[in-house]
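Quick notes on the structure that follows.
Selected chains only, in their assembly positions.
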Amino acid sequence: MFTHVKKLQYTAKPDRPDPVFAKRLQEIVGGQFGEMTVAFQYLFQGWNCRADQKYRDMLLDIGTEEIGHVEILATMIAQLLDDAPVTAQEEAAKDPIIAAAMGGMNPQHAIVAGLGAAPTNSVGVPWNAGYMVASGNLLADFRHNLAAESMGRLQVARLYEMTDDRGVRDMLSFLLARDTMHQNQWAAAAAELEEREGFVVPATFDPSQEAREYSHKFINFSEGEESREGSWAQGPTPDKRGTFEYMAAPVAEGQEPILKPAPLYTHNTLPKK
Amino acid sequence: MFTHVKKLQYTAKPDRPDPVFAKRLQEIVGGQFGEMTVAFQYLFQGWNCRADQKYRDMLLDIGTEEIGHVEILATMIAQLLDDAPVTAQEEAAKDPIIAAAMGGMNPQHAIVAGLGAAPTNSVGVPWNAGYMVASGNLLADFRHNLAAESMGRLQVARLYEMTDDRGVRDMLSFLLARDTMHQNQWAAAAAELEEREGFVVPATFDPSQEAREYSHKFINFSEGEESREGSWAQGPTPDKRGTFEYMAAPVAEGQEPILKPAPLYTHNTLPKK
Amino acid sequence: MFTHVKKLQYTAKPDRPDPVFAKRLQEIVGGQFGEMTVAFQYLFQGWNCRADQKYRDMLLDIGTEEIGHVEILATMIAQLLDDAPVTAQEEAAKDPIIAAAMGGMNPQHAIVAGLGAAPTNSVGVPWNAGYMVASGNLLADFRHNLAAESMGRLQVARLYEMTDDRGVRDMLSFLLARDTMHQNQWAAAAAELEEREGFVVPATFDPSQEAREYSHKFINFSEGEESREGSWAQGPTPDKRGTFEYMAAPVAEGQEPILKPAPLYTHNTLPKK
């Protein structure tokens, strides 16, 4: 069960309206790595958790925080949209440069949301749950969470560069910090599980059922060998079970596929007799 | 530019048809973490790469391999669908148990694809590019790739448990091995970048612009404190810049949001005077 | 069966081209509450109707009208796009302010549709049937229809404010009027059913199977009590079966969820022993 606190977790007050930036800010509300994604991702991971309660608790703590981040951003966006010059009657709208600039606004902010935030990304595509995952395997989940917070902080940093509004930057400085914390958190949690279970996900799958001759080979699918120079092509593997091997050219070991002719009832094209 | 080799990278021959399993196998073709995702994810990351050529080369090598994995799976699915008893005339279809079992088949395998693989997941939702990412920041990308391979191998392992067809299991044993390799690979590549740049993504953002008092705090958003017990709540942080701090209760530091009344032209509800 | 009349139901002639407004106008063609939604919503409700024929007939009448509204809007959009200055050669396109303004145009109007209307909303997201509903319960449907016409008229009113083209406004004045009629219509139809069946949807579900102690309680999930001041927190309930009760704080009456450990074949994380 959840409860609501009326004050925001952190201040969200822009210096001045900026409807074009409001559009951009939507990316971290309803985009692939926006706060809606991490909120529901952590909540579902917690709700589905069949492992130790400390993981469930931790996941639900952070998921709950993230709903509050959506709230912070929604509040900011509404204020960035204050008095947007969208009507034909206003003086501002008659200035061709301002009118042109308003072309960069998200029209749904005015037409659909009445100068409020929308559950969409920076180009207006609605958030969808295909962005998130809760797999039941916490090491897989924590790695995904680490990636999501990395992408999230990257996008926040880019948005920070796109504005000089001090109020917006102050709010972003808070989100940057929380994304720093969450990167640290998921990395620590993943390391804890790696220590307990081993590196490869899932750890419980019997390695003898795996075609292990392919488990440490980098295969070079192109002509030059620049890809040989990396830490992924030589030296010990992170799973501590071997060393990377560089295979300079791929080998096609499977069959040349020849499928059975289709049965008549499919009305497929049949081979020529 | 790409070229095609007619033989498969690995053998894909089932012992016998199994249209219900064909439906399930679609998850790793066109699902969120299917081979279509990783193929295009690595290719776009490579194509967009503005860093060292060895990364570009490596990304394109693996992306190219993954297209071949889609091919292996598509070939397997077509064979699992051989002679599926879908018509009303067939004897098999008149057996109510077989008919009931065929209800578990994906009807699009027959109606849309003519007994072939589809670019969809195990419930028939078409693949979409909202599953993938290419951010320009390789550490963020590599972490996402590690997560994708972890999820991918987890799903392959689950599918392995759901069949006893030796041919299918043989093919899956190969995919398990490649996913092991790719987990190793992305972890090694990420570690290389972490060493070069630092742990937090993006490393280039000026830390002094961040609200650092929030950068290492775990905030407990619930009443009990099970979440205090983890490696994310105490001890040194992975970014080596501090130690985790546990904040037993959240504090709402922001304002209570009161938005300006809407301008008349929005036809929003106005506050009562 | 349907037939087509070549003249439009109402005049659609703009005073002058305006490709930026054409983009905005798409919201009421292919947006969540656009004419495509209501057209197919009413048609499917009619086609699925298992109740009195007068409802079926009425639903199909209005659904048929709405296809004609898509036609009116498509015709308007094509004219707003007449001679849009999209090519690099044109004089207009060389004026940086005009060029900037054209950035506010929907590029698909030129590239995909050849200066015609598209089945998408104002940010270019394709219409999808997840916007509409036909439930078989007409009271639920009529309430949804009333909401759709309320949202529709709201959006038309906002678009009206964004243009001073008299031709466009004339067409919108017609749509405003039809949305007024349709709000009246669905409210009257819903009231008729409420009188026949009762207020709560579905009326046929046995109330004794409902946990009725929760049926009239407003639960305050936050600290302050501003929410106590409304008509939803005191006085008789619209279903005439009681009075609203205000519960000042929520109570968690369920269990603390502890799920069974996952079976091994899922390769989930297991609880630490």
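Labels for the chains are A, B and C, by order of writing; each one numbers its residues from 1.
The working rule: a residue touches a chain if its C-beta (ideal position, glycine included) is under 8 Å from a C-beta of that chain, and two chains touch if they have at least 3 such contacts.
Note that the coordinates shown come from a computational prediction; the quantities given were computed from them, not determined experimentally.
Chemist: Starting from the 3 chains in place, I would like the total count of identical chains in the complete complex.
Modeler: This structure file describes a complex of 6 copies of one sequence.
Methods note: only the chains that are shown with their structure count from here on.
Chemist: Counting only C-alpha atoms to place each centre, which chain is farthest from subunit C?
Modeler: So the farthest one, by centre of C-alpha atoms, is B.
Chemist: Report same or different for the subunit A and subunit C interface, where same means the shared residue numbers exceed half of all residue numbers found there.
Modeler: Both copies touch with mostly different residues.
Chemist: If you tally contacts for every chain pair, which pair is highest?
Modeler: A-B
Chemist: Nearest chain to the global Cα centroid?
Modeler: Per-chain C-alpha centroids ranked by distance to the global centroid put A first.
Chemist: Centroid from C-alpha atoms only, then distance subunit B to subunit C, rounded to Å. What do you get?
Modeler: Chain centroid spacing, subunit B to subunit C, equals 32 Å.
Chemist: Once you find the CA centre of subunit A and the CA centre of subunit B, what distance in Å lies between them?
Modeler: Roughly 11 Å separates the two chain centres.
Chemist: Measure off the straight-line distance from the CA centroid of subunit A to the CA centroid of subunit C, and report it in whole Å.
Modeler: Result: the chain centres lie 29 Å from each other.
Chemist: Quick check on subunit B: which residues sit in contact with 2+ other chains?
Modeler: 154, 157, 265-267
Chemist: Would you mind writing out the residues of subunit B in touch with subunit C in their complex?
Modeler: These residues of subunit B touch subunit C: 154, 157-158, 161, 265-267.
Chemist: Which subunit B residues qualify as touching subunit A in the complex?
Modeler: On the subunit B side, the touching residues are 5-13, 32-33, 53-58, 60-62, 64-65, 72, 75, 78-79, 82-83, 86-87, 89, 110, 114-115, 125, 128, 130-131, 133, 135, 137, 139-140, 143-144, 146-147, 150-151, 153-154, 157, 160, 169-170, 173-174, 176-178, 180-181, 183-189, 191-192, 199-202, 205, 209-222, 224, 226-227, 229-233, 235, 237-239, 244, 250, 252-257, 259-260, 262-263, 265-268.
Chemist: Could you pull out which subunit C residues touch subunit A in their complex?
Modeler: 20, 23-24, 27, 31-32, 97, 100-105, 121-125, 154-155, 158-159, 161-164, 221-224, 250, 252, 254, 257-262, 264, 266-272
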